[in-house]
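Take a look at subunit A:
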Amino acid sequence: MLDFLFYFLAALTLGSAFMVVASRNAVNAAMFLIVTVAGVAGLFVLLGAYFLAVLQILVYAGAVVVLFLFVIMLLDDGGEAKVKPTAVSIGASLAAFMLLLLGVLSFLGGPELVDTGAAQATETPIGANLQEYGRQLFSVYLLPVQVAGFLLLIAMIGVILISKRHQEEALEE
Partner candidate 1 sequence: MTVGLNEFLAISGLLFAIGFTGVLLRRNTLVIYMCLEIMLSAAILALVGFSRFNNTMDGNIFVFFIITVAAAEVAVGLAIIVALFRHRQTIQVEDLNTLKN
Partner candidate 2 sequence: MVNSYLLQFAILFPLAFALILLVGGRRIPDPVTRIIAFFGVLYPALIAIWLWIAFDPGASGYDFVANVQTGLTDWVGISLKTGLNGIGLPLFVLSGVVGLAAGLHSLLTVREKVREFFILYLLMLGGLMGVFASIDLFFFYFFHELALIPTFLMIGLWGGRNRRYAAMKMTIYLTVGAMLSLVGLIALYVQSGAEAFNMIAVREAMAGQTLSEAAQNYTFALLLFGFGILVSIWPFHTWAPLGYGAAPTANAMLHSGVLKKFGLYGLVQIAAPMLPGGAEHWAYLLALLALGNVLVVGFITVDQSDLKQMIGYSSVMHMGYCFLGLACLSVVGVGGAVFLMFAHGLSVAILFLLADYVYRRTGTFDMNAMGGLARKTPLLATFFVTAMLASIGLPGPGLANFWGELTVFVGLWQWQSWMVVPAVFGVVISAIYGLRSMGKIFFGEETESFQKRQASLPVIRDLDFGEKVPAVILLAVLVFAGLWPRTLSDPLNEAVQSYYPDQRAETLATTQEQDEKIVYRGTLPGNE
């Protein structure tokens, strides 16, 4: 059952990711992005990272993609159908894709990794639960949390700054 779920989620994730790249329409792309994100969240569940799965759904599907959709509606761009990608760019992209694929396959074929599959964990050995997150984030990782706070602050300020309509500041001096 779990195996089936894994393959189902994997197919879902990859397929919808592919559709994000392939779909002409930005709205469709965003929709498929939601599916991708949900698929990844599902995989998180399989990996026992329930909290991250919830976070992924909340932040990505709930906020990020909605933001995307919002912007797409707002901009109402004509779509990119008119401009076809050039042969060169397609070729380059395919080459890059093949290279990456090759890389992925080659390191998966490495002897060290094949063994790791044995390191199966049937129960949940690491406390990937909320309490453990709390402990870690507010003790060992307190400094990065503080920095992240500043990061969010400047991101917020930046968004307000950039998206304000041209309400000109009074010139002093």
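Here is the rule we go by: a residue touches a chain if its C-beta (ideal position, glycine included) is under 8 Å from a C-beta of that chain, and two chains touch if they have at least 3 such contacts; residues count from 1.
The candidate set was assembled so that all candidates are chains of the complex that A comes from, given by their letters.
Since the structure is predicted, the reported quantities are computational estimates derived from the model, not experimental observations.
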Among 1 or 2, touch partner of subunit A in the complex | 1
In the complex, subunit A touches candidate 1 at residues 2-3, 6-7, 10, 13-14, 17-18, 20-21, 26, 29-30, 33, 36-37, 40, 43-44, 46-49, 51-52, 55-56, 59-60, 63-64, 67-68, 71-72, 74-75, 77, 79-80, 83, 85, 89-90, 92-94, 96-97, 100-101, 103-104, 108, 113-114, 116-121, 125-128, 132-133, 136-137, 141, 144, 148, 151-152, 155-156, 158-159, 162-163
